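With one protein chain withheld, the remaining protein chains of the complex are depicted in position.
Per-chain numbering from 1; labels A, B and C assigned in written order.
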Amino acid sequence: MAKAILYDATKCVACRGCQVVCKQWNELKAEFTENRGSYENPKDLSPETWIKMEFREIPRNGSVAWLFTRRACMHCTDAGCVTACPTGAVYHHDLGFVAYDKGKCTGCGYCVDFCPFEVPQLDGSRVTGLGRIDKCTFCTTHGLDRIGNGLEPACVKTCPPGALIYGDRGELVAEGNKRVAALGGNATLYGENELDGLHVLYVLTDSPETYGLPKDPKVSAAATAWKDIIQPLGWAAGGLVAGGLLINLIVARARQIRAEEEK
Amino acid sequence: MTNHWNDIANADCMIAIGSNPVENHPAASGWITAAKERGAKLISVDPRFTRTSAIADIYCKMRSGTDVAFIGGIIKYVLDEMDQYPEKYNMVYVTEYTNASFLINPDFEGPADLDGLFSGYDPAKRSYDKSSWQYQSPEEDGTPKWDKSLKDPNCVFQHLKKHFARYDVDTVCKITGSPKDTYLEICKTYAATGAPGKTGTILYAMGTTQHTNGTQMIRSYAMLQLLLGNIGVAGGGINALRGESNVQGSTDHCLLCHILPGYLKQPTNKDETLEKLLERVTPKSGDPKSANWWQHYPKYMVSLLKAWYGDAATKGNEFGYQYLPKTTKPYNDYSWIGLFEEMYAGTIKGLMCWGQNPAVCGPNVKMERKAIENLDWLVAVDLWETETAAIWKRPGVDPSTIGVEVFLLPAAASYEKEGSITNSGRWAQWRYKAIEPPGQAKEDLWIINKLVLKLQELYARESGPNAEAITKLTWDYGDSPSADKVAREINGYNLTTGKLAASFGKLKDDGTTSSGNWLYCASYTEAGNMMARRDPSPGAFNIGLHPKWAWCWPVNRRIIYNRASVDLDGVPWDKEHPVIWWRNGKWDGDVPDGGWPPMALDPEKTKYPFIMKPEGHARIFGMGRADGPFPEHYEPWESPVDNLLSGTQNDPAFKIWGSEMDLKGDRDRYPIVCTTYRLTEHWQAGQMTRNLPWIVELMPEMFVELSQELAAEKGIVNGGRVIVETARGKVEGVALVTARFKPFQINGQTVHQVGLPWHWGYTGSSTGDSANMLTPHVGDANTMIPEFKAFLCDVRRA
Amino acid sequence: MKLTRRQFLKAGTAGVGGFTVFHTLGWRSSPGTSHKASALKNKISETTTICPYDASGCGFIAAVEADGMLKIEGDPDHPINRGAACAKGASLAQLHQVDGKINPRRLQNPLYRPPGGRDWEVLSWDEAIDRIARRIKDTRDNNWTASDGEGYVVNRTEGIASVGGAALDNEECYLLVKALRALGLVYVEHQARI
Partner (left out) sequence: MQEVERYKLSTRVLHWIVAASFLVLAITGLFLFAPWFSAAAWWGWSGVAHRVAAAIFVLVPVLFVLFGNWSRSMGFVKEAFAWGKDDVEWFKAAPDYYFGGDPSRMPPQGHINTGQKLYWLTVLVASAILLATGVIMWFFKGIVTAEVIQWSIFLHSLAFIGLGVFFLVHFQLSALHPRMPESLGSMIWGKVSAKYAQSHHGKWYDRTSADQEAQEA
């Protein structure tokens, strides 16, 4: 049974307890930041910041609305990172979300390159490519596994207004649709069908773009091409040639020996 | 809070005014969300669109310091409606439970007659002779003189109508700068909670208290709530959302100049004997239906003295009353501003700071820092190197020129020790030690104990003036006191049996009981430490009282004045959310405000519900205040506009101090309104958050919020640097240009307002300018709480 | 074992309903004595505490491991916050510990700065208490008002002031006010005024 998080932007107050509790649970360090004319910080997700709240001011009804959005891994079903990850370090957990096994990571950074939400971030040197890649693991990091121990994710537990709910994805989709219907207007449930279904669902009062979310996210064909073409092709070509060469070697040697004997 | 956090969920409408609960009480604000889920409306009134406004159903901007006008307009709206549609309101509540029907001395005149003043004003003393503000003498049987039809021109209700007749919507909006249609929507929405069975709550905080007329603003809230029948009911009340974890407890224990534990009065010089004190402070009522709870004052005072002086407190020595210091000046002169004025003048030589950081948190800190510099010695007990302790390190000073000797003592954090704290909803909750404090850090309890033991030793050896006050002080906590033992002392004992006192009803004035704080009597009984209880069941009527979770004063009553939540037959106004209910000859539900039967059922034995007032009725007319029995709109001390309502520009009764650093800015030089506030991410003077890396990451720098319009005018860009200057000082910060601040149209004039968080200072991991460099050294006429929220500034690009 | 030792921070009682109002929730009652309960492993201590920031009175659970690692999360049994924590509450552990070590900003010794001094000096507690008590006594005795200008006996000192208390526990506030008034202080103030 797939699990998910429902984020209700109408309830969120951007207290950012989730941002901090995520750091506590996952033992992440604080980052150096600056005030850039906003309440928002750090600048973006990073290996030390797996979730951050975004603040947006938009005009509404002659006044202003202050929209808050959760920015963290969306745990896509059609996940660019999972598709692109050559080693299976990023994988779909049995419960549907995108988990991450650091032990298998080669640091290739393809997950960074193929995420339609630009969630995983490489923090390190551009020259050497050395650095850390990390992202929300839905609290399943080895040794810090809440889900496996029957707990809800840390961000969900900490959310004071209950803007985050953890549960069966199907139920949450139904709940989200109910809330969106009650809100009316431009309200949207984001994530029900995007990328074959996200495991973080958003109840939004307005269009996804208003909240900075891509309207119709897609995983690049190149990601699929890598997993579906490159890897099989690589093994097929490599295997065939290696096999051919082996036969060639055996045959050639045998015939040469025979020729020498004949001589 | 008259009610408590969980109770907010029972409200039908909530006004957050002078508060920003979502940002400053984020977790408890879950109960606001819970109310909204039930369909309740949230109204956010604030000069700035906040995170509370972001989830509000109605947001209305209001210029800082104009609350009385804002609420006055709603009161007028309600009074007008009461004339036309009395059935929409709970007139029984207004007539029977408040003093609306009481007749006032015919000499009384108000601002409508006296150009903004009340009768009895003496401009030279800036104070009132209140003799005309009194009830007419009661009938012979003790019954007050009243007119239950509310028609007598001398009754409170008619005075009220006359007073607020001037607060029409147009005038109000010209003063506050609120959009008229939004304002009317608020009047309509909130007035709807006046229907019997409907409830509204007012959530306020320092945005209200920190004005020269803050007390009157709060009174305007309370009066509105009384008119709407919203006090004592579930989902109602007026709720001060307090800002520090134990500021309720520290107030209850009265670490304040004018009171002793349990809100007993600090004796003045004229209270020469205990008898004279008790005579002055114990209220009397001739009305047999008035419980007049404070008549028990002597029991609480004597029990306090017994707790402090034990066997040395005897009838013969007035229970040690003479050991206590007495004051001479009006009490406000000893309060914060007066204290720092005296320190500045050099009277005060030594200062102890217990987890407080005046160099950041005080008003006009430029002056208060100078005052701290004047001390001979300073003891700071804290977790961190505070700005106060590091006063000699502050930017721009040469340490060698600063003579103050500083002791900085390392204290334990909240979970490095054991004890209780009392939240805003009056719940006293016990907490435990999770980990040893780092290094040599010690509990404050340990530090206080060591100091007192040493002082007792010194005075026993060397003596000194009034030495017995120290040597005879009961101080038997051993080398390392346990919070448990102290908690028992606070609760008090029956000294005859040696058992813990069961409740303050059992306290006596003959020296046979002790209680360190009568309000906390029943918090620790023979049944155990009530504050440590952890049964989360919601309790009676399922309104979230949680009566077995921890303990709340008084006597575990979760909603105070709850006898006003029922009609004269003891039946709840709101049967969906009953607080108490008279059934089968007894009260069910919360601990009632006295167990007397309902007013209509047993006129002999019953008592009025507002038991803390000698007249038993809630005071719509409040004769106790320094600046008038009704709230009147006055402009802040520094204001960009003239008072539109009268020729009296400022509250006439607050004290103005005269040191050379108590400067006032004029509106030509400083045309912009400035206010200060807190953020979700930081706390108070900032040491408790500016030293936590996770928090600093979220809010790394001091900033200034201003409107796009003002920024355009001044050439300020978002993310750039900006300087805010007042007559007192200037601060620099990052400019946060936002659509959440909008200029006000005040009587046809454009008035800008800017705002700054006040969390920064010069020590710690994240440093920045202190907003209190800007604030004035004036305070409320009644409480002397400083004016942090409305003053004048100018803004420019750095 | 890391996996199980995390269980102390219990799952929210609310589950999918999240922040459902108590009307529909049905609180499970827990034993009245469970305050220091349920150390799951002998390497763990688990303690309930109340948040030291605003006056909401939110409950937290502090868990300490044998190696001193500290984590503090909202107490799911607590009626006010039901396991929730804002940014400040969620940072509580950093009051004590940052990245597994004592917060380097915490004071760990009594410090002394002499008049005109340019730096702190470390004092022992005994020395600190002795010196402070001496300052208090001297200042009190030298600035003693036995009777005021109006001829009344007042027995007070205006030479010493005390501020603060909202960050202390009730028991500490009480002992403090008891001591201060016994010393004859009248300038006693704290956060409630400002």
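Methods note: contacts are C-beta pairs under 8 Å (C-beta built on N, C-alpha and C of every residue); 3 or more make two chains touch, one makes a residue touch a chain.
All values reported here derive from a predicted model rather than from experimental measurement.
Chemist: Using the contact definition given at the top, list the shown chains touched by the missing chain.
Modeler: A
Chemist: Tell me which of A:C76, A:A89 or A:C139 is the one touching the absent chain.
Modeler: For the chain that is not drawn, the touching residue is A:A89.
Chemist: Based on the whole complex, identify which of A:M1, A:I58, A:A174 or A:L233 touches the chain you can't see.
Modeler: Of all options in A:M1, A:I58, A:A174 or A:L233, contact with the hidden chain holds for A:L233.
Chemist: Return the single residue from A:I58, A:A182 or A:L245 that touches the missing chain.
Modeler: A:L245
Chemist: Which one, A:M1, A:I58, A:L130 or A:A174, makes contact with the chain that was left out?
Modeler: Considering the complete complex, A:L130 is the one touching the chain left out.
Chemist: In the complete complex, the non-displayed chain touches which residues of chain A?
Modeler: Here the touching residues of chain A are 84, 86-89, 103-108, 110, 113-114, 118, 124, 126-131, 220, 222-223, 225-226, 229-231, 233-235, 237-238, 241-242, 245, 248-249, 251-256, 259.
We take it that only the chains that are shown with their structure count from here on.
Chemist: Taking each chain's centre as the mean of its CA atoms, how far is chain B from chain C in angstrom?
Modeler: Distance between chain centres: 21 Å.
Chemist: Please compute the C-alpha centroid of chain A, do the same for chain B, then give the distance between them in whole Å.
Modeler: Result: the chain centres lie 48 Å from each other.
Chemist: Could you tell me which residues belong to chain B and also touch two or more other chains?
Modeler: Correct list: 26-28, 30, 33, 680-681, 693-695, 698.
Chemist: Which parts of chain A, given as residue numbers and ranges, touch two or more other chains?
Modeler: Answer for chain A, listing residues that touch two or more other chains: 11, 15-17, 19-20, 24, 29, 160-162.
Chemist: Over in the complex, which chain A residues touch chain C? Could you list them?
Modeler: 11, 15-17, 19-21, 24-25, 29, 143-146, 148-152, 154, 156-162, 164-168, 171-172
Chemist: In their shared complex, at which residues does chain A touch chain B?
Modeler: Residues 10-11, 13-17, 19-20, 23-24, 29-39, 41-42, 57, 59, 63-68, 160-162.
Chemist: For a test of understanding, state which residues of chain B touch chain A in their complex under the given definition.
Modeler: Touching chain A: residues 22-23, 26-30, 32-33, 49, 51-55, 59, 680-681, 693-701, 703, 718-720, 734-740, 742 of chain B.
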